[in-house]
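A single protein chain has been removed from this complex, and every other one stays in its place.
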Amino acid sequence: MAVMQGKELRIVGFLCNWCSYGGADTAGVGRFAQPTDLRIVRVPCSGRINPLFILKALTSGADGVLVSGCHPRDCHYAEGNYYARRRLEVMRGLLPVLGIDPGRFEYTWVSASEGQRWQHVVEEFTKQIHALGPIGRFPDAPELASLGLGAG
Amino acid sequence: MSKAQSAAQSAAGTAPGKGPGPGARPAFAGDLPNPYLPMPATVIEVINESPSIKTFRLVLNDERAMRDFHFEPGQVGQLSMFGVGESTFVINSPPTRKDYLQFSVMKAGENTAALHGLSAGDTVGVRAPLGNFFPYESMKGKDIVFIGGGIGMAPLRTLLLFMLDTRKDYGRIRLLYGARSPQDMAFSAELPDWLVRGDLETVLTIDREAEGWEHKVGLIPNVLLEMAPAPENCVAVTCGPPIMIKFTLQALEKLGFAPEQIVTTLEKRMKCGIGICGRCNIGDKYVCVDGPVFTLAQLKGMPNEL
Amino acid sequence: MSDRSFTPAFISFKALSGWLRALAQKATVHAPRREGRAVVYRELGDGQGLESFLRPTESAKHVLFPRSEALFSFQRQGEAAGAASGKIRLQEPEGEGPAIIFGALSCDARGFLSFDPVYDGCGTAQAVGGIAKDPYYLRRRANTSIIVRACKSALNTCFCHWVGGGPASTEGADLLATDLEGGLLLSPCSEAGAALLEHPDCVPALPEQIAAAAALHAAAERSLGEAPPAGELAASRAALLALFENSEFWQRQSAQCLSCGACTYLCPTCYCFNITDESNGIAGARLRSWDSCMSALFTLEASGHNPRAAKAARLKNRVGHKFSYYPAIHEGRFSCCGCGRCIKSCPSSVDIRKIVLAAIKEAAHV
Amino acid sequence: MAIEQELQAAVKAALPELDCIIGWGPGPDALRDAPLFLRDAADADVLRAGFFSVNNPALFLPEYKGRKIGVLVKGCDARSVGQLLLEGLVRREDLFVIGFPCSGVIDAGKAAALIADRCEAGELRSVREQGDSIVLEGPDGAFSLAKKDVRADKCERCLFPNAMDADLFVGEKRAPFAELDEYADLAAFEQAPLEERMAFWEKEMSRCIRCYACRDACPLCVCRDQCVAVARDPHWLSQADGIRDKLFFQIIHASHLAGRCTGCGECERACPMGIPVLLLKRALSRRVETLFAYRAGIDMQGRPPLLTFSLEEPRIKERDW
Partner (left out) sequence: MRIGVFICHCGSNIAGTVDCAGVAAQAARFPDVAYSTDIMYACAEPGQDAIIEAIREHGLTGVVVASCTPRMHEPTFRRAVERAGLNRYMFEMANIREHVSWIGKDMDANTNKAAELVRMAVAKLRLNRELTPKSFPVTKRVLVIGGGVAGIQAALDAADAGLEVVLVEKEPSIGGKMAKLDKTFPTVDCSSCILGPRMVDVAQHPKITLYAAAEVESVSGYVGNFSVRIRKKATCVDWDKCTGCGLCTEKCPSRKSYDRFNEGVGPTTAIIIPFPQAIPKKASIEREFCRQFTRGKCGVCAKVCPTGAIDYDMQDSFVEVEVGGIVAATGYDLMDWTVYEEYGGGRYPDVITSLQYERLLSASGPTGGHVRRPSDGAEPRDVVFIQCVGSRDPSVGRPYCSGFCCMYTAKQAILTKDHIPDSQSYVFYMDIRSPGKGYDEFTRRVQEEYQAQYIRGRVSRIYPSRGKLVVCGADTLMGTQVEVAADLVVLAVGGEAAHGAPQLAEKLRISYDQYGFFMEGHPKLKPVETNTAGVFLAGSCQGLKDIPSSVAQGSAAAAKVIGLLSRDMLESDPQIAQVTVSRCIGCGKCIEVCPFKAIQEIDLRGQPRAEVIETVCQGCGVCNATCPQGAIQLSHFTDNQILAEVEALCRF
């Protein structure tokens, strides 16, 4: 969907259900005001996040992608975030070679109790993405782009 | 070049590779019908046949197209879920009953799963009719044995109902229909009628004993050998899963049926349905245009790649 | 086809780009260009760099048969536009304008002759629903002129002469260009080709230029190795059928095959395609895209059954199609133009010539 | 060449115990050998192993799982074998590995560019090795090229020219070529502005014909027929002819090889359109090396780093929010 012109950029968040999604809820319950750019995709665990989702988002028109999971040791599934940490960290290495600013992707850990931390992360990351501006695009096939099925 | 011309040339034994010459190319008329364009249709009824099979009754949205729609028993159509894809199914209502077009769909892949999500009133696309059909003209005056397994009953239903609608043209008509279990039996609403009507002899069978089952228990080929239809002046029409077909053909040959007396319909992965896209071939035959109906005699003349 | 004979013209290399740019006013001109390690067809830019002969890595088939195209788009309409019960509008894409392929190889032009009968519906001749023609291909086919540039010499992967072609074959061509000193000899092969020469820089060719071209053609012909006798090669039709169940033979032939699609996608005669839908739930398109018979998914049925699950079966079908099944229903013509791209670009050096000859030999042996 | 003859003898000796031996034989044109599947002793006479033996025979091994086969390997091929073993995709007891010292292989594309003004590669009648040079027989006579000018880049970077873990090693082991910064090219590439890097891929991928030779030539692409490239569930890619989807396949390929790619370069060599697809994989290999000090196909004790984890990751510097 098109972003609000001039107001927002497209930021996609992938949050684990148990910690970070709860942390974002806690931030909401606490009425911790945040920028409106972020859209959150709920996944059970940060370990569920195939790093390719991040690249899919970034090549489909997302200007930034934020991943958040349980703090190391706190994973609801014991180990998911450890795998996530490695995979996300490795995948970030692909961004510069593709010509995507690595600052467009960050990952962090926020627990269900850390509403304020979540607010801080969202503010910082949104600021960071606005500083980078809209992302460059790899062109889509004309047969899709002409139908509005292209990226962005 | 016309078909006649090319045939003539072929007969004259053109050297391999000698083509039509410089600059030659097929003609193009601007108003060429587009064979890839489905006709929008509306689902009027959905029948749950079994946990994995649903039957859909469709009406083409264009009234004239529906009225003029002509097909033969055994021909197939491609059902489109727009945005998902197309798959091929036999039109299993007979041409003699044209209130709707009926397709039975077994859930197997992406498109069939999407089709199973349809409710009455929903829109689908139809490209039909495609392929050849049962040689019912040459079956006139003969006895017919239908042998259907599982979802393979669908194409047989078309011909069966067609023959029942033109009953006087045929001799004795028998049906052997088998499924794994009573729940897997499609067209269950019609079975009581088939079992009692006087112009059809119906035998039902399931693979394994089940509670409340009053019919045969046993694999189709074995039950067929028990039934022992006489091959004289008889045509066997069979369709079902590959393993059943294999043993049914053996059983029929054992009973004395000649390959010319055995008719079956094949299934292949199809995309275009008009003999171009290249995937449904068995040797030089394309199941989508040269089939899906073949006699065993024809199959024996083709490479063994089913 | 016209019986009229055409007058060859000559264009100097200096004037070449101007002529092509003039042609580009009326049609989209595709011409070879070196990019990285490959030579690809691109839409004509400034027309420079075309003085020297380039052998394209890919065939020109994508001009008539794009790697992917929308067969139609669809749009759900009305109040509850999203609902499955909503009305749906289908729209066919608008056809492109005329096109010219400049610098095609003679084998490329002949490649389309394999497409023609299939896309013109000959394959559906027996179908009861009537002959189904492919309007997308046929529209472009009628709209496209092909300027063949004669090969100066053959590569060791070339075998056009096995299958009825040659370095300067005019089959399927509208215009034959031959590299001479200082320019190209342009010999029209069709009305459409002759029309392309209506340009002040296309001057009537001199007899010695025509003779020189003929000599070059002959030299190029000679640079091709010995072809097996035509009769022997025709035995492939029966041989491949005879070997259909010889799995050991096909396993040996396919051992080094990677099952990739380089051969089929570079091939000027491979015409198979896939149809897939893309959609956002409201609007979408049905796409026709190249597919390869070397892919296991090509024949995978929804039930999980796959008649050609093994790569040996797939290679057998590819070779069989080109040298047996296609000829059986298309007047004995092979679905191969001998361009050798499948050999030259095969990452694993599979050589279809060897396979066909081995099949003929093996079948004769049995 | 002496080594070749020794290898032919070794192959003949080993063949009776084996289903077949995978090596190299004459190819369809002079600049490359073709994979050769030896079944009879007679096949051994055409066996080749040298500067033109480019194909990585490790590619074929998983197909033969459960059958005892022999395989000739260069140093880089041996790394692929090692990684396949580590991942349990082939079994050591099924293999008879024959190693030999590799002094690099040709990059046919480099050679083609160097000889472009004389002839095309397909016009060469023959080519042979002569010390540090190769001698080529063209339509207009013979000429020679220095090996170092036509050697594949991966060979210049190679630190493991001698096949490791071979059951039989024929010939003298040799030292790697002068060491250089393995990732200097990548670092240089990343000096360009972001837009240029994006434009680079846009241009390169525009040639892609989606033949998937890159994938099918990769010895570690083990999904084979089940690749997501054309799958609908999961539906990662459309079949449309767009840069985005074509590039995304390369991203998928690179991601699936992260921590597994041995840098054999077959993906890039196989590409008929000459797209430099190895670069993406090397970007991830560099990352894996930096973060986990892990080299695929060398580190036979550890686990592929993305299939495991440690509680503390000393080399991962997480962002401090």
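When the chains are written out, they are named A, B, C and D in that same order, and each has its own residue count from 1.
Simple rule for what comes next: a residue touches a chain if its C-beta (ideal position, glycine included) is under 8 Å from a C-beta of that chain, and two chains touch if they have at least 3 such contacts.
Quick caveat, the model's predicted, so the values are computed rather than measured.
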Contact set (omitted chain vs shown chains) is A, B, C, D
Of D:88, D:131 or D:314, which sits in contact with the chain we cannot see? D:88
Touch as defined at the start, partner being the missing chain; which of D:199, D:222, D:298 or D:316 qualifies? D:222
Touch residues of chain B, complete complex, unshown partner: 117, 119
When the complex is taken as a whole, what residues of chain D touch the one chain not shown? 87-89, 222-224, 226-228, 231, 233-236, 256, 303, 307-308
For the chain that got dropped from the picture, name the residues of chain A it touches. 1, 4, 7-8, 10, 12, 17-19, 21-22, 24-25, 27-29, 31-36, 39-45, 47-51, 53, 56-57, 60-62, 70, 73-80, 83, 87, 111-114, 119, 148-152
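We take it that only the chains that are shown with their structure count from here on.
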Measuring from the mean C-alpha position of chain A to the mean C-alpha position of chain D, what distance in angstrom results? 35
Could you state the distance in Å from the CA-based centre of chain A to that of chain C? 45
I need the residues of chain A touching at least two other chains; which ones are they? 141, 143-144
Residues touching two or more other chains, restricted to chain D: which are they? 232, 238, 240-241
Chain C residues within the chain B interface of the complex: 1, 71-72, 74, 76, 84-88, 90, 92, 110, 112-113, 116-129, 132-135, 138-139, 141-143, 163-165, 170-174, 189-193, 230, 233-234, 241, 244-245, 271-281, 284, 286, 288, 291, 293, 298-303, 305, 307-308, 313, 317, 320-321, 324-329, 331-334
For the complex, give me every residue of chain A touching chain C. 141, 143-144, 146-149
For chain C, which residues are in contact with chain A within the complex? 68-70, 73, 93, 278-280, 283-285, 287
